[in-house]
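In this view, the complex is presented without one of its protein chains, the others remaining in place.
A, B and C label the chains in the order they appear, each numbered from 1.
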Amino acid sequence: MLDFLIESILKVLVVFGVLLFVVAYTTWLERRVLGRIQVRHGPNRVGFQGLLQPLADGLKGFFKEDIVPANADKIVYVLAPVLSIVPALMIVAVIPFGDSFQLFGREITMRITDVNVALLYILGLAGLGEYGVMLGGWASNNRYGLLGSLRTAAQMISYELALGLTLISVIMVSGSLSLVEIVNTQTVWWNAFKQPLAFFLFLICGLAEINRTPFDMPEAEAELACGFNIEYSSMKFAMFFMAEYAHLISLAMIITCLFLGGWYLPFGIPTPGLLKFPVFLAKVFVLVFFFIWERGTFPRLRYDQIMRLGWKWLMPLALANIFVTGVVVTAVA
Amino acid sequence: MTLAIFFVFAAFAVLGGIGVLLARNPIHSALSLVGTMVSLAGIYLLHHAEFIFAIQLMVYAGAIMTLIVFVIMLLDVRHEEAETERLGFAKVFGMVLAGLMVVVLLVPLAAGLTGKPGGMTEEVLARVGSVEFLSEKLFTTYLLPFEIASVLLLVGLVGAVALAKKRL
Amino acid sequence: MIPFEYSMGLSAVLFGLGVVGVLVRRNVIVLLMCVELMLNAVNLAFVTVADHLNSVEGLLYVFFVMTVAAAEAAVGLAIVVCLYRARRAVHADEISLLKG
Partner (left out) sequence: MAVITPLLKGLAFTLKRFFSKPITYQYPEQKREPSERWRGLHRLKTENGQLKCVACGLCEAVCPAKVITVEAKETPDGRRFPNRFVVEVTRCIFCGYCQEACPKDAIELTRNYEFCGYTREEFHMTRDVLARN
């Protein structure tokens, strides 16, 4: 019992430490890659190739003045960034990063926990993640903030449906709600090959769910002047920012587990034990790179276009996909 | 250990419930209710109901409460509760009755629970998992209620659109 | 293992809070929330009994209650929006007339 507890606590500490580190460096990566896409350098001054930039940004955020608007709802205003970052970090608890390995004669699994309803847990937390954004905009008593919040709420509720429906076809193919088992069904054929449409839809809905370009409606610098976090400064703003990137990374990890075969190489090529974690990381990196790349490519959709896309295209497509998958799965079985 | 966690969750749930009652601002009420729901989700987990835990977070905390918060924000009813609420005789009487009802609810507990045990033992759960077990029942024995529930949802959807849309 | 009585007691208390809320509050949205609170209390009772009796039926009931709650919230909020649009009122006392 005690060693189990110690192992768990150590794992949690390691995973969250690494996660925060990765979150910090994703911001660096994003700025560098965006820079290169726009034929410029991006931050390359602080430290070698700008590698200390996240640290500098963190320090700056820490020492900036913390402003609370006079007519803000103080409690909710302070609570919102916390509500935003906690679910974002908690999602990582169920994500498997790799298989197990032996250490000091113990079998250590590369995940904090394996719940057999991991997917539902993720969807549930995704639902909670909305509150931070919604309440943040409302509490700061700012029209732009409120508009951003309302848009976020509507957008997230809409895309959560398509997201959930897309997941169902994956569940039908894999026959499990546990991420580990879903990964283990993909040793030969990744779900991305079995379910190309679902993969595509999940990618789009996922981007909309984490409010990433081209669906970054809640922020929409040009029209809403940064939307929900307009009044936030200092560490509170940094928390929103970190939550955003934590969401980005967890989305990449979830897609890796669901569609890209987790830590397995494609087409049944045997994966040596040592290579499993690097393979997983490589896939996550490719996805994160893709997210940055598409941010540098696509312009933001208009709000009504986003809603139309979600309800009139993605939802029916996801439903059709479930139907076809159901027919095929039944026919095969 | 489990009991301690239960008490923490229970305390949060009751505090949230009281918060719903006492908060002047509807948003604060809604937030308290979300707190209650999340705590209840934790308690469900302690009661081996993983599926209910997940859909509690997803449906209640994620969807229903988001909708309520959305409407509160949309209508901007934040300052309308400012006037004093009269605590008339009827209300006090009602509260006394509510208290009595809690007592009545608690009475059968002392008598103990009678009922037929179902098939969901630890071994069954270990073999098939609660989600599988639940869905199997749902799609065989309880298929008709399930379909009725889906029709109910559809009716709710159509009703909500018909009511709230200005022009159909 | 949580003692059966504790969970049921919590359920009863939450239900009572919901009832009191429906009685004392006047904001229609808060009333809706209090109804949700009562439904949650009932769900807790169902889950507790299901756990206690090793029965899945309790969980199924929770599932159906949630369905009803979702439909109720959707329609209820639509009515609130309608009311607000027609009368600019969200207080139960102000909408007690039969004729508009």
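Some points to look at:
Note that contacts are C-beta pairs under 8 Å (C-beta built on N, C-alpha and C of every residue); 3 or more make two chains touch, one makes a residue touch a chain.
Predicted model, so just to flag it, every value in this text is computed and none were measured.
Every visible chain touched by the undisplayed chain in the complete complex is listed here: A. Residue-wise, the contact with the chain that is not shown comes from A:I37, picked out of A:I37, A:I168 or A:V328.
Mapped onto chain A, the footprint of the missing chain covers residues 33, 35-41, 293-294, 296-298.
FYI, only the chains that are shown with their structure count from here on.
Per-chain CA centroids place chain A at a distance of 28 Å from chain B. Counting partner chains per residue, chain B shows two or more touched chains at residues 51, 55-56, 63, 67, 74, 130. Contact residues on chain B toward chain A in their complex (touch as defined above): 25, 27-28, 31, 34, 38, 41, 50-51, 53-58, 61-63, 66-67, 69-70, 73-74, 129-131. Contacts from chain A toward chain B in the complex involve residues 73, 75-76, 79, 115-117, 120-121, 123-128, 130-131, 134-135, 138, 146, 149-150, 153-154, 156-157, 160, 177.
On chain B, the positions that touch chain C within their shared complex are 2-3, 6, 10, 13-14, 17-18, 20-21, 26, 29-30, 33, 36-37, 40, 43-44, 46-49, 51-52, 55-56, 59-60, 63-65, 67-68, 71-72, 74-75, 77, 80-81, 85, 87, 91, 94-95, 98-99, 101-102, 105-106, 109, 113, 115-121, 130, 133-134, 137-138, 142, 145, 149-150, 152-153, 155-157, 159-164, 166.
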